[in-house]
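Yeah, one chain of the complex is gone here, protein chain that is, but the others are all in their spots.
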């Protein structure tokens, strides 16, 4: 299982969470990555943790102001990027162009989507993985694997029907080891988390509890 | 073959073009539809021609200002709608929601896309049809069927790989009967046209010439 | 006082509301206009009521799909347009371009904004009027003139400081004659309404009650 922690724009210390994630990953062997804001990519990468961008822009080098170029994200230490998170929904053509940008620089890619139909569409664009996150469950603490297990199963099926080399992750409300286990049972190869770790009083303990069942 | 004429925001008389299209469709038996601006839907529908919207909004009845509700388009006489035209690119989640809106009111749907990957993605959302239009050829007068026949063939394959009940149209630069024939030979079930008819001095003659090989 | 009723995408009969508004305007001498969806402009205009668009696109005649051209809105019978409603927020450059489009075709213009600073900015672009509508009050039934009278006074001051030829309207929660009166006392030259009329069981009665104090 791959555990990707999206720090969003939370008021956490990204280096503290990254350091904790790196330690837990090293001690348990579970793959854990941290996705901070673009401004924090280099500081997070310096902790040694696997570092992901939250987004890269659908452009090449050139006259673009306020963008996050895939090359710049990679130079700052990112090895992958989320795309089309429900808090940053993209045009279909821009998901395609951002994937092209990410591939150009060797970034691994996860395209988020809200439901199985959109997961099928995302898979057709050829990312490394897709992630299903029902927007109504994000930040609720109610795990998608319990609230709506069918959406995870259907997402796995939708992706497989289009391209079975595309992995499926799930997110929304994941915070415990039990949730992680349940996600795996439904066919997910990983999970997206955010507040459960980023807002935890002790992020390291939160991560240890989380990965305990699969460590 | 289905011939859909997108009037865009051209300074043509939409009722004149619609009347011509209706007459040519009646006399030749070729299915021809007209897609005017939202403001012109009812006037175009009154000519008797098959009438399409250029876009419907990804919303339901409610507090939305400046939208084109699918229900309102249908009430005005539309029987179908384009979505995600390259001049009106939508977020992936909004294509999905606009398709839901169109289906709710019985509108037929064509989702446009730029290339075979995006065509596969569009097909995964379950529209009635998809249309491949390489943006760089739109308005050039160079037909996609001649300039880039592979993009049409690949689009047909990409859609079929995802859902073989989804028809494929092609567009960009189509203006003659020969172009229409070539599109059919490449596997397209129809074409999108715009300036070739809307900007013609005599739209009726332009349409007659166009459909002559298949009439 | 100018009373502009925005029908949004409500499930009302736009012709019924327009007919009622026309009758009440004729019988009371109060200026009342109706802003339906683009698809309904011509049907509403045919009732004889003053008809406004909810939005016009920041473009000229040309290759634009899914737009509402100012010329097309005017042809359908609109004499004015709202711009930048909080449900249809525009880029600053596009408000400017939509104003240019509206002026080109003789449409009267009202630019909406959320607060006095934005009202000053909108006034600097030279519309006929601006309208302050705190988004948090829209659709609440609590009139802005009671919930936050200072926002109306400050908006009037902000517009006057930039260009005192620009009228100020207010909106959000307006539904009674008392609200209308209070808006006038705060310096507003008109009001925007929506659900109070569009969702009323008897729109004519709702309008009569509304304008009674100023008729």
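General remarks:
In order of appearance the chains are A, B and C, and numbering begins at 1 in each one.
To be clear about the criterion, a contact is a pair of C-beta atoms (placed from the backbone, for glycine too) under 8 Å apart; a residue touches a chain by one contact, two chains touch by 3 or more.
Fair warning: this is a prediction, and the values are worked out from it, not measured in the lab.
Displayed chains that the missing chain touches over the full complex: A, C (touch as defined at the top). Touch with the chain omitted from the figure is made, among A:17, A:41 or A:152, by A:41. The missing chain, though absent from the display, is touched by one residue of A:54, A:109 or A:175; that residue is A:54.
Considering C:21, C:78, C:122 or C:151, the position touching the chain not shown turns out to be C:122 (whole complex). The set of subunit A residues touching the chain not shown comprises 6, 8-11, 37-43, 54-55, 57, 59-69, 71-73, 75-76, 82, 85-88, 138-139, 194-195.
Mapped onto subunit C, the interface with the missing chain covers residues 84, 86, 89-96, 113-115, 117-118, 120-126, 158, 161-162.
The working rule: only the chains that are shown with their structure count from here on.
Chain centres here are Cα averages; for subunit A and subunit B they lie 36 Å apart.
Separating the centre of subunit B from that of subunit C, both taken as means of CA atoms, is a distance of 33 Å. Remark: subunit A and subunit C have CA centroids separated by 43 Å (rounded to whole angstrom). Among the residues of subunit A, none is found touching two or more other chains.
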